[in-house]
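Reading through the structure tokens given below for one structure.
Every protein chain except one is present and positioned as in the full complex.
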Amino acid sequence: MTEEIIIAGFGGQGVLSMGKILAYSGIMQEQEVSWMPSYGPEMRGGTANVTVILSDERVSSPVLHSYDTAIILNQQSLDKFEEAVKPGGLLLYDPNGITRHPERDDIRVFKIEAAAEAAKMSSTKTFNMIVLGAYLKINPVVDVENVIKGLKSSLPERHHHLIPANEQAIHRGMEIVKEARLAAS
Amino acid sequence: MTEEIIIAGFGGQGVLSMGKILAYSGIMQEQEVSWMPSYGPEMRGGTANVTVILSDERVSSPVLHSYDTAIILNQQSLDKFEEAVKPGGLLLYDPNGITRHPERDDIRVFKIEAAAEAAKMSSTKTFNMIVLGAYLKINPVVDVENVIKGLKSSLPERHHHLIPANEQAIHRGMEIVKEARLAAS
Amino acid sequence: MGELRLMKGNEAVAEAAIRAGVDAYFGYPITPQSEVLEYLMLQKPEERTGMVVLQAESEIAAINMVYGAAGTGKKVMTSSSSPGISLKMEGISYIAGAELPCLILNVVRGGPGLGTIQPSQADYFQATKGGGHGDYRLVVLAPASVQEMADFVDKGMELAFKYRNPVMILSDGLIGQMMEKVELPDQKERVKEFDQSWVITGKTKDRERNIITSLNLDPDKQYQHNMRLKEKYDSMSDDVMYETFDCEDAEFLLVAYGSSSRICQKAVDEARSRGKKLGLLRPITLFPFPDAIISKLARQVKGILSVELNTGQMVEDVMLAVNGRVPVYHYGTPGGKIFSPDDVLKAIDEKLMGGY
Amino acid sequence: MGELRLMKGNEAVAEAAIRAGVDAYFGYPITPQSEVLEYLMLQKPEERTGMVVLQAESEIAAINMVYGAAGTGKKVMTSSSSPGISLKMEGISYIAGAELPCLILNVVRGGPGLGTIQPSQADYFQATKGGGHGDYRLVVLAPASVQEMADFVDKGMELAFKYRNPVMILSDGLIGQMMEKVELPDQKERVKEFDQSWVITGKTKDRERNIITSLNLDPDKQYQHNMRLKEKYDSMSDDVMYETFDCEDAEFLLVAYGSSSRICQKAVDEARSRGKKLGLLRPITLFPFPDAIISKLARQVKGILSVELNTGQMVEDVMLAVNGRVPVYHYGTPGGKIFSPDDVLKAIDEKLMGGY
Amino acid sequence: MDIKEIIKPENLVHQRTSLMTDATLSYCPGCGHGTVHHLVMEVVEEMEIQEQTIGIAPVGCSVLAYDFMDIDMSQAAHGRAPAVATGIKRLWPDKFVFTYQGDGDLAAIGTAETIHACNRGEDITIIFINNGIYGMTGGQMAPTTLEGMKSSTSPYGRDLQSMGHPLKITELVAQLPGTNFVTRQAVHKPGNVRKTKKAIRKAFEVQREKKGMSFIEIVSNCNSGWKMSPNESNVWMEEHMFPSYPLGDMKVDGKIVKDLMKDLV
Amino acid sequence: MDIKEIIKPENLVHQRTSLMTDATLSYCPGCGHGTVHHLVMEVVEEMEIQEQTIGIAPVGCSVLAYDFMDIDMSQAAHGRAPAVATGIKRLWPDKFVFTYQGDGDLAAIGTAETIHACNRGEDITIIFINNGIYGMTGGQMAPTTLEGMKSSTSPYGRDLQSMGHPLKITELVAQLPGTNFVTRQAVHKPGNVRKTKKAIRKAFEVQREKKGMSFIEIVSNCNSGWKMSPNESNVWMEEHMFPSYPLGDMKVDGKIVKDLMKDLV
Amino acid sequence: MGKMRGAIVVDNERCKGCEVCMVNCPADTIAMASEVNGKGYHYAYMEKPETCTGCANCSIVCPDGVITVYRVKA
Partner (left out) sequence: MGKMRGAIVVDNERCKGCEVCMVNCPADTIAMASEVNGKGYHYAYMEKPETCTGCANCSIVCPDGVITVYRVKA
């Protein structure tokens, strides 16, 4: 199994740390992982993205130009990465702020109202965990318990009290994700 | 015609400028010339030497390890360069301060008491011109008139009054040079 | 098994340095490698092992601090990225000339000039041929993973002391900034005994004074010094390291190092899945260069493509190893743009297999 | 015929600079090239042509003064020797990246490190492969006489402006310190008109502002910039210069540049006089390298010896040009020791003609 | 009176100078770099010297200054702006040449170039943004970082013993005979902005008269590096930066006008 | 009394310290470098710290200092001795580390390293030989060359306008909080030699107590570069160098003890 | 007489919402919009237009130079 994922959105949305948690979870489940961010002043512009690869084998290229899964959190990223999903692949997006919705019909597209939900849960910090939950629902590349293990070993002790809220958010994400359109094929 | 000369002695003996005058004279007589000094801290040690080449053709290597003529002004230089004279070549030396005289018998050896003569002429500055005169007597690679021309174009105007004394020294050198020993062959 | 962590390449270097018992790090911030200094500072290495970490006023000061400290026999390192490494050229030449061990990490970015902070492999020549003056060479290690970023700290130090020569880890922004799983080595003790035949720790009664210098005013001595260095550099071929992928039956060969080799691995997998007999040779040491194996493979394959994030540098060493036996091509994107496995496959079709 | 003088190579450069209408020289003393700055200062060039001559606080300051002044479209130069040139590496990479014309003289001495002040050719790699970071190249001219030291100032400036690229005159202590006859060119006027498409002389109403920079944060732009540079460097092959001696019927070939080529000329004369069919190819431009002619001669000769005052640098370019057709060897003395024509002849017998 | 009646061209009091380009500034919200950029261009506009002005952008957050100022500019290697400016000015003595540099650029890696350009009395203007940190590279310690101040390379606060002291380079260059006008200003409040603009104007006048180096330090915020909101950072700056870097003229018309020794020790 | 009766081991008053090697000094006759070398080694001998002392030779006439001093030494790249010393001292805080540098080395190319090592308060000693010229390379102008003074790169005399001013770097570093002891001395006369030796001793004591940088400038002759006989050069030095570089302590125990501003302006 | 009335125009799309103008307005004219602009910033606007004296303080401290100030004698 090799899963190649791009997560893309605004700087403040927790894109990088979501990728990191995913990667850490992979390690917990004895997978090989890589996490490759965009970096530098391009981030000043406000966008951020990270490529995460989880695999049972040694990860070859950490840089990809096509992906099994794209997790998209703003319009710019949708414009940039929709075409990069492999045929038959998966696109998960938060429709908040999206004006042009995904158009491809050779991939599976899922919608997750994570921003709205996070606002409801009045904890914007868990936004990215809701998204992660949604993704794991559709494609359980890692077990939720390994995500929690990952959180435990990546977060400093003093932040461990936040873990239950995160777990809750993951489950919430699993509940509210909706398939927007099935792949045509 | 190509004449390859090494001039070697103490720092203060005018070794480099003698070479320069010789090279300038060559230019005056439309020869190709090169002048290659030893330089750098090795000169602090007190020795100085310069390789001068006069030729009718383009000068190839300005660096030589054997010479047609060696003009030697101290013991160290004699030790260093006696062996480097080509068989049949010429060695000219000032015996002042020399404890071990030249020994080779396959070259022509000339003696010039230039230091003593310069002291007599009470003009130590012309020492190197006496040596030059001696050399030109034995091997007239350049005409004395071209030496004078060379002096004129290399010396700044304000030093031109010194030229007659230099000319005189050259002639004196021509007079007092003595063959020490003929080459055996 | 050692401790497992998810780390950036730059962080892995820093953590590995502490664990390898490195005595000192001197550096100056520059993207994409500032995490090395930042991570070290955060770790209070003075408490963990007594390691000294100092932010210098410039890259020039940093490399000369390394030179000073290395002369005392300690394990010392610095890191920077391309423009900063250029500033260290004089110092590196001095360290090589004085035969001091040390470790220098270059997390390469795109140039020339200020360029871009994106990954690049355009400092290959500088690292392997000597960007500074004079006949000197660095041992150059090219990590292709975060794990190797960690591993090469200790390995590099070992080679640095073995040869009393600066060792460069030639990485790039991709390896420096990405996170992977790393297995961290256990903490090593810092060394307490120093080789009194050359270190300057104060002249004790029982030995002659030691001098660290690269100056030889006597041309003969300088000549002998250089010839001895040359012999040393030649002897480094003992420590050639490389890795092969699918080379046994390969008809065509890719040669790529560091981040490029990762991308090429995927290209090879892809090509194989399409039935093409492609192999990959990854030089791990760029100097000494693995020319023997390339020369050997040149007898087997029909053509070789050197794949680099630059306009063509390592390809020259590949050609020198191949010496005309088969065609050698270059594919690369310079200036911070990273090719994808697909780009490589296209280049293979166009350049390498074009004639077939 | 121009004015004839007996001059040191370094002085010839300085005098030629004034006569070529060079606008500015920025430098820092270092043996064996301090005469350039000294000669200029003595000449009061500010009175002769208005040329600006400034002793900078360091080589780094000097190269950055050159960068600044070059951006205004003026003819600017600097000079140094090996350790000082290493310090200029970052600046040179910037100048190449920003595509500015300028002239840099390296009067090479033996290294690495402080080394020796005697002549050497051990900075060949640094000059031709780019000792600084990133994919850039310098035009490298290798004078073999004092006359060429003078001539290459104007020639170098011409190429610098033709390609908007730094040009390096790669000389050494031998050519810099020796005196020969020089025919000096007539005084050129300093240029008064500047190419308003790129110079920064103040944005006038009738044009857009001009920017001198090597920064391209956008990887695509940086990529395009680098590819354009690459094309430029490739196009420089138009300006390849070399000289051949006795090559018509040569069975064996020496390749040597600069001071080495002078010594080799004598070796060729000597070999010919002994009936050996030896020829000499002297690259005048080291970049662009005269590979076409070497490749051609490789079809004719039985073997090639690259003769250099180093442990083997240009030999790699010779091998790349020959591409395995005939054996290529290296002979050299590093570190300030100069071989004699006899040494070369011995090496020819041992290495080149050894098998015959 | 209706707003619309006020907003008429004839009632214009202040607007962005046309010498700033249309590009959006790359600085973080509230960063003083932008304010200083506008001031420099306002002075160039008022003196009508756009055609004679050449600027040098450093390596630092203001590396892209040339995208924002509508004048000929050269980017310079990290720390070398004063050398670059020297090269230009020596060849174009009648142009107005200024460098724009950060504290890392000017007081760390560029120390030698700063001191020597000042000491030579180059007829240029150095505009020196002291924000006590390396903004561009992500908030590392600068030579001017205060005692105890946290940065990404002094995460537990600057420790004087191991990391050295905040460097008051402006007090040093004020003492060099080559400097004519040396001052320290700020731009976080309108009054300071006005003074800074006057200082910049004076600096360019000094240049016109070829009286030597004019050097303007501007103590500024780096809210990203300091991890504060812009207004918090400005308050923090007044409370913490100004005591160490007191505002005011240090040298005017070649004469020291302040007890520098007191500020230094 | 016969000379032979005086010349007996028990009557010995002064001789070359055994910490100087037998190598003949490479300096020109009468050059102050030699005198200072002896003094440094005398202090090391008297303090019995040969085993703990590490010296740094610069690039300059004293590049070969390691041939003459019988202690462990490192040669350093031009201008970088303070960085090299920092590297050593940080790892061996209990050793005595000193640099020995010329004015070109320390105040031109090495300005940044000098200022920052002083500013960090490294516990090292800098011995700074100011002879107003680049001796080693053949008498070029140094940052400290006096106004109107001739050198091979200022053949018509140093022109302040185009070549900058004599740089009083010692007055500058005295003002940095990292320096503890800063003084300017000479060695051309017995009285000066004695004072210089005391200063060197004090510097090493400061180091022992880890109180920060000790910095000793020694105004010295370069008869070769100045083109004078040794004694002429010493007279010329008193007449011309001392007014610009007045002798005496500037900072003792971390306190400035002199009106530096007066000397600077 | 002599009293000044002013008004400012904020280039909403270029405003970065830093609030520096707001705290430096002596007349307390400015507040930050609750909406965000295209870049996601809450831009400045005249909350109390009647208080503005046209002193230009806001405009000269605005790092992004996005305020234009007008003034008339009231």
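Order of writing sets the labels: A, B, C, D, E, F and G. Residues in every chain begin at 1.
Everything below uses one rule, namely that contacts are C-beta pairs under 8 Å (C-beta built on N, C-alpha and C of every residue); 3 or more make two chains touch, one makes a residue touch a chain.
Just so it is clear, the model here is predicted, and its values are computed rather than measured.
Among F:His33, F:His78 or F:His116, only F:His33 touches the chain left out of the display. In the full complex, subunit F touches the omitted chain through residues 1, 3, 5-8, 11-17, 20, 24-25, 27-35, 38, 187-190, 193-194, 229-231, 234.
FYI, only the chains that are shown with their structure count from here on.
With every chain reduced to the mean of its CA atoms, the largest distance from subunit F is reached by A.
Counting C-beta pairs in contact, the chain pair with the largest number is C-D. Comparing the centres of all chains, each the average of its CA atoms, the largest separation from subunit D belongs to G.
In whole angstrom, the spacing between the mean C-alpha positions of subunit C and subunit F is 40.
We define each chain's centre as the mean of its Cα atoms; on that basis subunit A and subunit C are separated by 34 Å.
The set of subunit G residues that touch two or more partner chains is empty. For subunit E, the set of residues touching two or more other chains reads 28, 63, 75, 77, 108-109, 111-112, 116, 143, 163.
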